[in-house]
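Only one protein chain is missing from this complex, and each of the others stays in its spot.
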Amino acid sequence: MPGHIVRATVPITFAYKNRVGHALEQYINGLKEKKILGVKCPACKKVYVPPRTVCSKCHKPIDQMVEVGQEGVLKNFTTAHVNIVNGEITGVQQPYIIGLIKLPGASSLISGIIKTPSVHDVKTGMKVKAVWKETTQGDYNDLAYFEPA
Amino acid sequence: MTQETRIIENTWDLTAYQWKIESDALDLYVKGLKDKKILGRKCHKCGTVYVPGPTYCRKCFIDIDKVVEVAQEGVLDAFTVNIADVKGNLIEHPYITCTVKLDGTHSFLMGILEGWTDWRSVKEGMRIKVVWKDVTQGALADLSHFQLI
Amino acid sequence: MNERVAVVGYKQTKHTFDSPVARERMIYELVKSLFKDLGITRDDIDTFIFASNDFTDGRTISEVYTVPRIGSFMKDETKVEADGLSAALYAYMRILSGLYETALVIGFSMAGSEFRVPLTQAYSLDPVYERPRGIINYYSTSALQASAYMKKYKFTEEDLARLTVKNLQNANNNPYAARKEPTASVEDVLNSKPLYLPIRQAHVSAYADGACAVILSSKKAAKKFTDKPVWIDGVGHFMDTYYIGDRDLLAMEHLSAAAKKAYKMAGIKNPKKEIDLAELHTNFASEEPVFAEAMGLFKPGSGKDVVKNGESGIDGAMPVNPSGGPIGANPINATGLIRLAEASEQLRKEAGKNKVKGAKTAVVHAQDGPGAQLNTVFVVRR
Partner (left out) sequence: MKRNVAIISVGYNGRFVSKRPDINIPELIQPAVDNAIGKTKLKHDQIDAYVVGNMHTFEGINQPHLWASDHFGGSKKPVMRIATGGSTGASVYQAAYYHVASGLYDVVMAIGWEKHDEGDAQVGLMGILLPEAFSMFNFGPDMSEDRGIAGLGGGGSTGGAAFQAMSYLTKAHAGIEHIDRVAAMMRSNAAKNPYAHLQQPGCTEADIAKTPIISYPLRYGHTCPTSCGAIAMILVSEEKAKKFGITDRVAWVKGLGSGASDATTGNIIEGQITDPAEQYMCKVVSKKVYSMAGIKDPRKDIQVAEVYSGFSHQDLMWPERLGLVDEGKSPQMLDNGSFAIDGELPLNPSGGVTSTNAIGASAMVRVGEAALQVMGLAEGGHQVQRKIENVVAHGWGGLFQFVTVTVLGRTPVKK
């Protein structure tokens, strides 16, 4: 009967060095200074956070960085009971909230972790504010999480 | 060139895969090697002889199950002279990797070519024969190399 | 140019969580038996189009070893790196152009046993923001969408569980489905492991090993294959923005646009009335009402009533995924193509226990990307 198989595993992991590019570089530099930066399209005036080098709507290259507010409104959230790390779904001890937040001055929503004493305290429409690491070092974790304002 | 931006390191983790690979062709091939025979499969429709021999014909797209023993002599097809290692450093003893077509087969076998003194005198179309290891055990390594006749 | 293109042959494997044969054998046997069913050879196919993906296959240029296995050795062959319905769309274009009369489209994956789906999904996220942050992924994106829908339209966890059970029951009656949970109840779904709430383990589609092959042909060549062609009368495909924070997760304007384009081509003015069934590519059960509404099959926000009244059941007014959909089997790259095969089977009245009575027109959908960023829609008619 044809169709016999052998199994193969490969003890190799390919490594990549991906560049963050113009816009995210400035965003991260902003985080180091505890600022949240967006980019403003001169044509439609939309402000994208985090910034990128193009307006999705107008298809125009954009580079005008603007700082947006740090206290905003929680628009949507999910309660995470798991983490996905290297493709493995593993349960977490303490469920946590992943939210989409509208910051003042931003047209797009930013995603982030919402920390509250209990996950049941979280409601859409509530005000949340950015909480920074005490010592920022220029990476995404500088903006540690959001908490009720 | 404008300013360099940050690198984020990422991977493609091949260790996470568990491949299944069809082995009908190699199963038969190594089974033959144990008895110092070269076995392949022949398409009963078009007559193509494959070594190692899959259980279907690529040209006719039909199942094939006719096992054939093929000659242990044939012609040198393509070859390359390995003069340097992967990094381009010259190696002490150059060796020739080649593909050969055993008489009566339509497929190419790859291996090491010996029986030459000056690689510049090696030419495509030269006659070759199979050389076996003294003790065979049903493994690819049983076929030691191809030798110029 | 060819004026009309039909599905003239289709076949899928019995999907499993651990295929006993390798991908090479799986697709070879599938295509061989499809050819046998139709009484044709590989020479009857003008062009072959793969739907596969290097990351799900774990290989660079993943069709290097599979080309001869579908009969495309020394033939015209290409590959769409997306769901199989995109490959069918490309085949459709090739035939419409008049340069080809027939095409074989095939999608497959070993998502059940060879790799971790969330890992290959993670590779589809950008490597410099979402991937290192680890917050947004395929699961959490769909959870945010589900959450938005449930809050806005008072769609409850029970409603979602009922919807899941409907699909599990359909899958149960589908001989090709991998996931069989004949006794699954609403309680079972409600009690299944929470992932990103409201999404639970039971809502997740059944990532499986499997393949699907479909043959398309021009009107002129169709007779050679079948006397029951299923006509592709409308197509549409649209991409959304990548950025989750820019998307309208509920309106899904891009899916809406894809459906509208397909309906317009097919001359459909009122999809609710004129379409008899839908096969949707949902990675999570919660996507069904969102997609179906964006495609104009139900009134926006009507999910609760649809579940309550059984409108999307096999005997309902608008059966959705009578096959059970991806809840029963989701062999990535083949999933959207399977929707086309399932719909064709319904329209040809060849479906078994899941037969939708009197079905003449169906809509078929496929997606790619986190939160269904890229969608493809076909309207097919018997």
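For reference, chains read A, B and C in written order, and residue numbers begin at 1 within each chain.
Going forward, a contact is a pair of C-beta atoms (placed from the backbone, for glycine too) under 8 Å apart; a residue touches a chain by one contact, two chains touch by 3 or more.
Because the structure is predicted, anything quoted here is derived from the model rather than measured.
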Chains on display which the left-out chain touches in the complete complex: A, B, C
Options C:H15, C:R116, C:R200 or C:H254, residue touching the unrepresented chain: C:H254
Candidates C:K166, C:H237 or C:H281 - the one touching the absent chain: C:H237
Subunit B residues touching the omitted chain (full complex): 1-5, 10-12, 14, 17, 19, 21-23, 25-26, 29-30, 40, 48, 50-54, 58-59, 77-86, 88, 90-91, 95, 97-99, 105-112, 119, 123-125, 137-142, 144-145
Positions on subunit C contacted by the hidden chain, ascending: 1, 53-55, 58-61, 63-65, 67-68, 72-82, 86, 89-90, 92-94, 96-99, 120, 123-128, 235-243, 253-254, 257-258, 368-370, 373-374
Touch residues of subunit A, complete complex, unshown partner: 6-10, 12, 14-24, 52-54, 56, 59, 61
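Methods note: only the chains that are shown with their structure count from here on.
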Subunit A and subunit B: spacing of chain centres that average the CA atoms, whole Å: 50
For subunit B paired with subunit C, centre-to-centre distance based on mean C-alpha positions, whole Å: 40
Chain centre separation in whole Å, for subunit C relative to subunit A (CA means): 30
Shared interface positions of subunit C, touching two or more other chains: 21-22, 25, 115-116, 119, 127-128, 132
Touching two or more other chains - residue numbers and ranges from subunit B: 8, 10, 12-14, 16-22, 56, 63
Contact set on subunit C toward subunit B in their complex: 19, 21-25, 28, 31-32, 35, 41-42, 55, 58, 68, 71, 73-74, 110, 113-116, 119, 123, 127-128, 131-132
Residues of subunit C defined as touching subunit A within the complex: 20-22, 25, 29, 115-122, 127-129, 132-137, 139-140, 143-144, 146-148, 151, 193-199, 241, 243-246, 249
Touching residues on subunit B, where the partner in the complex is subunit C: 8, 10, 12-14, 16-22, 56, 58-59, 61-63
